[in-house]
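Yeah, one chain of the complex is gone here, protein chain that is, but the others are all in their spots.
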Amino acid sequence: MKKQIHDFQIIANRRVNEEYFVLSLSGNRQLPEIKPGQFVQVRVDNAPNTFLRRPFSVYDVDYKKNILYLLIQIVGEGTRILSELKKGEILNLIYPLGNSFSLPDGEKALLIGGGVGVAPLMLLGRWLKEQKKEPVFLFGFRNYGLLVDIDLFTGFGKVHIATDDGSTGEKGLVTQHSFLRKVTGDISMVYTCGPDVMMKAVALWAEKKDIPCEASLENTMACGFGACLCCAQETVHGILHVCTDGPVFNTKELIWQI
Amino acid sequence: MKKQIHDFQIIANRRVNEEYFVLSLSGNRQLPEIKPGQFVQVRVDNAPNTFLRRPFSVYDVDYKKNILYLLIQIVGEGTRILSELKKGEILNLIYPLGNSFSLPDGEKALLIGGGVGVAPLMLLGRWLKEQKKEPVFLFGFRNYGLLVDIDLFTGFGKVHIATDDGSTGEKGLVTQHSFLRKVTGDISMVYTCGPDVMMKAVALWAEKKDIPCEASLENTMACGFGACLCCAQETVHGILHVCTDGPVFNTKELIWQI
Amino acid sequence: MADISVHIGDLHLKNPVAAASGCFGYGTEYEDFIDLGKLGAIFVKGITGSKREGNPSPRMVETSSGMLNSVGLQNKGIDYFISDIYPEIQHYNTHIIVNVSGSTIEEYVMVAEKLNDLEKIPAIELNISCPNVKEGGMMFGTHCPSAIEVTTAVRKVYHKTLIVKLSPNVTSISEFARAVEGAGADAVSLINTLLGMAIDAETQEPVLATVTGGLSGPAIKPVALRMVWEVYNSVKIPVIGIGGIMNATDAIEFMLAGATAVQIGTANFIDPRVTVKVINGIEDYLVKKDITDVNDLVGALKIPGQL
Partner (left out) sequence: MADISVHIGDLHLKNPVAAASGCFGYGTEYEDFIDLGKLGAIFVKGITGSKREGNPSPRMVETSSGMLNSVGLQNKGIDYFISDIYPEIQHYNTHIIVNVSGSTIEEYVMVAEKLNDLEKIPAIELNISCPNVKEGGMMFGTHCPSAIEVTTAVRKVYHKTLIVKLSPNVTSISEFARAVEGAGADAVSLINTLLGMAIDAETQEPVLATVTGGLSGPAIKPVALRMVWEVYNSVKIPVIGIGGIMNATDAIEFMLAGATAVQIGTANFIDPRVTVKVINGIEDYLVKKDITDVNDLVGALKIPGQL
């Protein structure tokens, strides 16, 4: 898919919770096909300290309405400024970037997300369902207040939840969730996105269960389209780049940085 | 007067014409006395390329309502961003800075301004009238569309106008205005603010007529309060600084840069 | 319309705007965004004698109006370039200039020699200023005798246009410019990145895995402009200006300071179409200023009080 650079209009900025918001972006031309796992590079204007673009996974796409959704957590100046943008304001995007998740062999797939790492799993869930697969979600959040659009995810498959404080779902880490203990042979693929430690634990679990596992990684990115070689990821094939060879990697190929 | 640094709330941003706007700023404490000719240093937030503060003369002060007014021309990024600020937004100011215009010996004073250089002449006009003096204004603008608040100035004294294209008032430069040819002995002081060339011509005219003349100068300023020594102005007393020794200078003391 | 073509030694560029090495991949990465044929030249990324993995992650951190990188010359080596990359890019309707790096003089010479034979590579840029490799790299660019030695050695074997890229991390960059001019360089390009560092106060660790990295972007523009002006006043060969160029005005400033051409690096990451925008902007400027030949800008800086 040809990479594009365009202005989008913000048609909604929905605050999901204290830390997260969803930007609904509408372009003035038909969106190209965007695959689950792909990301965009957003230029943050009017910001003294955000010189480079900011990468965000595509949360969801509505081709009929021609809307692209981003789920964003406020962590620094760039995301704070984005969180304050109003309907009608313009955002410049480079997209679609990166590779994408692959189709599972079997029917059932487990999508494990932590915090804002649930972002790429929405579009992935939608796609899996369209492909007549059966996604099951397992999400970890710090607490009830940080839950994200569970009703929407439920539209694609069952959602299991763990919270650090047990304020909803099971108490504890997502990787300690009882659902994982009950998994039998019917899960043909695990997808994961979230904090590194979580993804590593998920990858280990999947390896033990002998289920293929794909993880969506982050890295510091200057360009996002393969030109700067800044987003280095060690793999069994040598150093690859998260923005072009990823962000989705088969976890067996990864040499994780500690 | 002690220099202060405070946040002000924008209570109005009035577009005067295509290029100029007036910010009405309200502090949450009583304004100190601000003398005509003094200026403020404004921090421009959310601007990638305006690292330093921007200096603006005080256009007017309303002590009763505790409002400070700035008249600003859009010339670059900083002033553009200021022009887009909305009611309720916050602006950080250092003020009051610089010296001020002095009282004329006689009654009648001539205030000659060009373009946005009329800014300090509003507060000066108000003050002169309060001091029972008789200010007369002579203003030059590029054209009718760029006129600034003439009705307000008229409240303090008669206003004569020249425009480059003759769209209102006399056609030509302000220094060619017929009013200057008619001046007899009754003008005891000339004040001027505007482009350098205009102020030089005014100073020359005043010198010929043997009328004392004060000019409000600009310079590139990093601090605005005497700490950086960047705003150097050559004078007969050696190099002085526009932000502390000025911005108002007796034109006889100046060695103008060409 | 104004003539915007320039010469770097024998090399004719259709316009003075090139993409900087390490910031433009092999050009292919930008084909979706712009017509590469519009560029004056593409300086492809640093190539070494054999494959290099580059440095560990993190390799990048944003700084005020700039970024630090410690990529460290990741590339698959000259032979892979010749066998696998060159065939894919030789059709470009612009000059491909290869940025050559090495740890030893022999490595530079070997790579240069091999590039001699590639018909569509009319020039090389000797990178004696990479701050991100342990051996060689910047050492050659911060020690004058070494700079002379490597330039002389490459000049002996390389018969096309030889550009030497200078390091700003020196006391006198014009001393190096004069030295490599004397050693046979056809042009100098400057500046490479300034050696910098970033620290994470939370973790109390350096942000980059290599601790230090190279600073690029608008933060370094004032230093780059000054160095271009110094070098322009010290050598007779053409100067290629690099450092923090974000738009046409920046590029014009470099030309006024003495650059015959410019390279744009970091700005491509933020706007992959920036090179073409700069070309258009230079044309607009020439029209507005009624200048018929872009070469009239080169070193045209007017110093008040000087004739």
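Each chain carries a letter (A, B and C) given by its place in the written order, and its residues are counted from 1.
Operating definition for what follows: a residue touches a chain if its C-beta (ideal position, glycine included) is under 8 Å from a C-beta of that chain, and two chains touch if they have at least 3 such contacts.
All of these numbers come straight from a predicted model, not from anything done at the bench.
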Chains on display which the left-out chain touches in the complete complex: B, C
Hidden-chain contact residue, picked from the options C:Tyr108, C:Trp229 or C:Phe269: C:Trp229
Touch with the omitted chain, as defined above, among C:Ser21, C:Thr48 or C:Ser65: C:Ser65
Sole contact to the chain not displayed, among C:Pro16, C:Gly72, C:Pro218 or C:Pro272: C:Pro218
On chain C, residues whose C-beta touches the chain left out of the figure: 63-66, 68, 142, 169-172, 194-199, 201, 203-206, 209, 211-212, 215, 217-223, 225-226, 229, 244, 249, 252-253, 256-257, 285, 300-304
Hidden partner interface residues of chain B, rising order: 2-5, 43, 48-53, 94, 219-234, 238-239, 257
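The rule we apply is simple: only the chains that are shown with their structure count from here on.
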Chain with minimal offset from the mean of all protein Cα atoms: C
Most widely separated chain from chain C, with each centre as the mean of CA atoms: B
Geometric centre distance via CA averages, chain C-chain A, whole Å: 36
Distance from chain B to chain A - Cα centre to Cα centre, in angstrom: 55
Residues of chain A engaged with two or more neighbouring chains: 48, 51
For chain C, residues contacting two or more additional chains: 65
